[in-house]
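Here the structure is laid out as structure tokens; the discussion comes afterwards.
Only one protein chain is missing from this complex, and each of the others stays in its spot.
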Amino acid sequence: MEKYILGQQLVNGIVLGCTYGLIAVGYTMVYGIIGMINFAHGEVYMIAAYLAAIIIAVLTFFGINSAFLSLILTLAGTIVITSVYGWTIEKVAYKPLRNSPRLAPLISAIGISLVLQNYVQINQGAGNQGIPAVVSGAIKIGGGSNFFQITYMQAIIILAAVASMAILSIIINKTSLGRACRATQQDPKMAAILGIDTDRIISTVFIIGASMAGVAGVLVTMNYGSFDFFVGFITGIKAFTAAVLGGIGSLAGAMLGGLLLGLSESLFSGYVNTDYKDVFAFSLLVLILIFRPSGLLGRPEVEKV
Amino acid sequence: MFIKNPILEIKDLTVRFGGIKALDKVGFKVEKGSITALIGPNGAGKTTVFNCLTGFYKATSGSIFLNTDDGRVDIVKILGEPFRLSDFINPVAFISRLRYKMFGGSYLIARAGIARTFQNIRLFHEMTAMENLLVAQHMSINRNLVSGLLKLNSFKEAEERAINKAYDWLDIMGLRADANRFANELPYGHRRRLEIARAMCTDPALICLDEPAAGLNPRETDELSMLVRRLRDEFNTTVFIIEHDMTLVMDISEHVVVLNYGQVIANNDPESIRRDKAVLSAYLGTGNDD
Amino acid sequence: MPERRFIRFAVLIAIFAVVIFTKDQAYAGDGEIRLGIAGPHTGAYAAFGKQLWRGSKQAAEDINKVGGINGKKIVLIKADDACEPKQAVSVANRLVDRDEVAAVVGHFCSSSTMPASEIYDDAGILMITPASTNPMVTDRNMPTIMRNCGRDDQQGVVAAEFVIKRLKAKNVVVLHDKDTYGRGLADAMKEQMNKLGTIEVLYEGLTRGEKDFNALVTKIKAKKADAVYFGGLHTEAGPLVRQMREQGLTAKFISGDGIVSNDFIRAAGGNKFVKGAYMTFGADPRKLDAGKAVVEEFRKSGYEPEGYTLYAYATVQIITEAMKATDSIDGEVLANWLKANTVKTVMGEKSWDKKGDLKVSDYVIYVWTGDGKYEEYK
Partner (left out) sequence: MTVSSRPPLVLILKDSLIAGAISLVIFGPICGIILDGYTFNTDFKIPLILTSIVTAGRFFFSFFGLPKLPDLSRIHPLANRKPTVPDKIFLGIVFAVFLIFPFVGSKYWLTVMILALIYVLLGLGLNIVVGLAGLLDLGFVAFYAVGAYGYALGYQYLGLGFWGSLPFSALIAATFGAILGFPVLRMHGDYLAIVTLGFGEIIRIVLNNWLEFTGGPNGVGAPLPTLFGLEFSRRAKQGGTPFHEYFNIGYSSTYKYIFIYLALLFFVVVIITAVSRLKKMPLGRAWEALREDEVACRSLGLNHVATKLSAFSMGAMIGGIGGVFFAAYQGFVNPSSFTFFESALILAVVVLGGLGSTVGVVTAAVILTILPEALRDFAGFRVLIFGILMVLMMIWRPKGLIKVKRPVFLQKGKG
């Protein structure tokens, strides 16, 4: 029995971790490129949740019910629209503040997230929204009352996380776009001098981050079945924590941080106490940062004298 | 070269960055009241020496001692060194080590009497020249919160003194006009001088100048050499200087230490340094002399 | 020339200040009676704010149709506290001073109701909350603070009795959402259950706003629970019950009036998940003959009068009755009258004890049927 419970807890943790990771990517990339905490990112995830539900509803209206098809279409549609959101947010709220003190964009980000929350609430109503179970069923390991399971939806989340990580790291490390990104990250001025259109790169990064949030939004919503205009906030904070934990600016770090956070949460609440699981998560963060001041995989900043 | 009364004693100073040895058993002394130059080709480890004795890098091994009029200071110790086995037998040593480990740090070195400037100027850019100098006098002026908040006379007087001292230094550096301008709006040469003034405001026994002439035009360089001499003659501060400009070095310094590949290859007076084969080969590349 | 600029600026500030701060002084509407509808009209709990608003609006319209209160029309004033104590206080002051309301319907969240009630008590204005079930609301003996809903301790008792006596549960898990309402409810239930000699196998709080309770559910599973009591709102109850079912946990799920809303189904993501979930709630007004007509009216306008809608409606009725009878808007007078008399409302006859709580708390058990409705559990 015990080992099945443990297994289940590990599954819970990993799935939760993957969702954090997917969102953390957005934070970590944006931070890496313009060194700013994009507090509105969580809200993009929230918008994605709504879009997912809307698209599903429209699809069923047109009589498209095959799980596979609706999953793909929803993902595609959501990614496109959230990317537009990400792009617009950057243009509207951050680009005008490109060369101003680093806290200015932070505040306008907070403003934007207020705007998005209320914009959605006014249009879609404050109530809880739901999304029908698109994919159901589970892989059971063990039998009788002694088993632990991975629902297909959870499996999809894990796969999606792995896949998008792979794709992203290919983009970043192999393509010329990725090279431009890294160059901009190293030294925007120099990159610009070398003829890299840094504005375009920055927009691209926002688009990528937003589409990751889109993926997370769709899958997580399908997994938990419900959402409201407030889900962006908590998830955002958690994902940001994950990004920092893994070393903000590093892709793998985001994923690792996500998994670590997810596992620590589920194991702590599973075996110790749910009331204090966030306290534990944050204390863990503090401890790790004390011993590795720039996160698990973040490159340590050397004191240049 | 014989040092009768050293202010600085460096013994077997070794610094490793990962695999590479930046410094390898570097050892030399600096005469009190002298102008000593540390030269060597790029990457020879000059700045590393500075960073060690001003506490920004921790030496892998070796010792650094500073003898000021107020006594002898073990630089490595006040930076907080790793515990040794013996500490666990000897509580006193343990406690002192623990204290330095927790509260020690490079700032204690400045308090011990070493001031420095930086290769890439490090001023407080968003503050005025005046404030830069006042910050530097932080230790010497009245820091009592209450008297400050209540603007007691004791505080006013201390502040007055600090301001006057700062102005004196601005005069010496010929920066009086810039007193209330932002540091980052000063021209390059002025910044260099302001940084030296700031260092001097801490009343150091030993001042370490890291390539002070870099980026200065000949005229400014000449002024600088004058200045360095004044620092020593008028304020009897020992000057320890890293410089690439050989004419300047040979002109002002009485004692030259040459580093190459993290090792001292020569340690003598300028004249003999000029004629030193190792130095020549180090500078002229391969050792094919004559 | 900066000097002038300063003085001009300063004078501007002065004028500006005097203008806004004094403009909304004297503004006593004649021929109308104002009621403040205070609740979370924005923010995470706006869903409930909507219920309050719809209910009171309907009531006001109906009453005004038949001549209002002694000829005076009822005017409603929307007061948003977003369930934040800070905002609750300033909105309460606004209602008292600026809008000069005669009485207040609200607030919703107990954590807002308590600080706000201090203001109303101070100003001697009648406040009747249709939703704040936390005992402390009326236990602080404030004469003009009353409630038109049950208390958590009553509700918790009913729930505990049900779980132990009817469901015969052995391993009971008690959960709450760490908030005033939820935790109060859970504690009340726990206490009663312990009195009945059953000690819960697990008592924990989950975090509001989160959606993933899988870890907790797995833990419950490990405890071999056969009943799970949750003190909280549908926003968390939904995902919780869904994840229980998804992990193949068949334990009974019982909660309070925080999940009385079709949003509960959506929060759970489908009827199949909420089927068989129990909850404690006042005798369903939609079933009472008194309410039939009203409910029809709501349904005609395409709105299902769920949750607190009719509570709000009834509260407006109660205030109206009191004002008609006493022809006064003085809080103490109204409160005393209400505590002495019985009022017929859309939810049946209501009467109050000295503290301002309902004499009869008619909590009963409901069960969610598989078709998106809930019905009394016999």
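Note that the chains take the letters A, B and C in the order they are written out, and that residue 1 is the start of every chain.
The criterion applied here is as follows: a contact is a pair of C-beta atoms (placed from the backbone, for glycine too) under 8 Å apart; a residue touches a chain by one contact, two chains touch by 3 or more.
Remember, predicted model here, so these are calculated numbers, not experimental data.
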Partners of the unshown chain among those that are drawn: A, B, C
Looking at C:D122, C:E296 or C:D327, which makes contact with the chain not pictured? C:D122
Residue of A:Y4, A:Y20, A:Y45 or A:Y85 touching the missing chain in the full complex: A:Y85
Any idea which of C:V75, C:M136 or C:A325 touches the chain not displayed? C:M136
List the residues of subunit C that touch the chain left out of this view. 2-3, 5-7, 9-11, 13-14, 17-18, 20-22, 24-25, 41-42, 78, 80, 82-86, 89-91, 93-94, 96-98, 110-111, 114-115, 118-119, 122-123, 134, 136, 178-180, 182-184, 205, 266
Please identify, in ascending order, the residues of subunit B that touch the omitted chain? 54-56, 103, 105-111, 115-116, 118, 122-128, 130-131, 134-136, 138-139, 141-143, 145, 148-149, 151, 155, 160, 163-164, 166-167, 179-180, 182, 198-199, 202
With the missing chain put back, which residues of subunit A would touch it? List them for me. 31, 35, 37, 39, 47, 50-51, 53-58, 60-61, 80-81, 84-85, 87-88, 92-93, 96-97, 100-101, 103-108, 110-115, 117-120, 122-125, 129-132, 237, 240-241, 244, 248, 275-276, 278-279, 282-283, 285-286, 289-290, 293-295, 301, 303, 305
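The rule is short, and it goes like this: only the chains that are shown with their structure count from here on.
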If you average the C-alpha positions per chain, which one ends up nearest the average over all of them? A
Have a look and report which chain pair racks up the highest count of C-beta pairs in contact. A-C
Distance between subunit B and subunit C based on Cα centroids, please, to the nearest Å. 70
So what's the Cα centroid distance for subunit A and subunit B, whole Å? 49
Chain centre separation (subunit A, subunit C; CA means) in Å: 35
The positions of subunit B in contact with two or more other chains are none
Expected list for subunit A, residues touching two or more other chains, is none
Give every residue of subunit C touching subunit A within the complex, in rising order. 42-47, 49-50, 178, 204-207, 209-212, 214-216, 218-219, 221-222, 234-235, 238-239, 242-243, 246-248, 261, 263-270, 273
Per the contact definition, I'd like the list of subunit A residues that touch subunit C in the complex. 1-2, 5, 8-9, 11-13, 15-16, 19, 118, 121, 125-133, 138, 149, 151, 220, 224-228, 230-231, 233-234, 265-267, 269-271, 273-275, 277-278
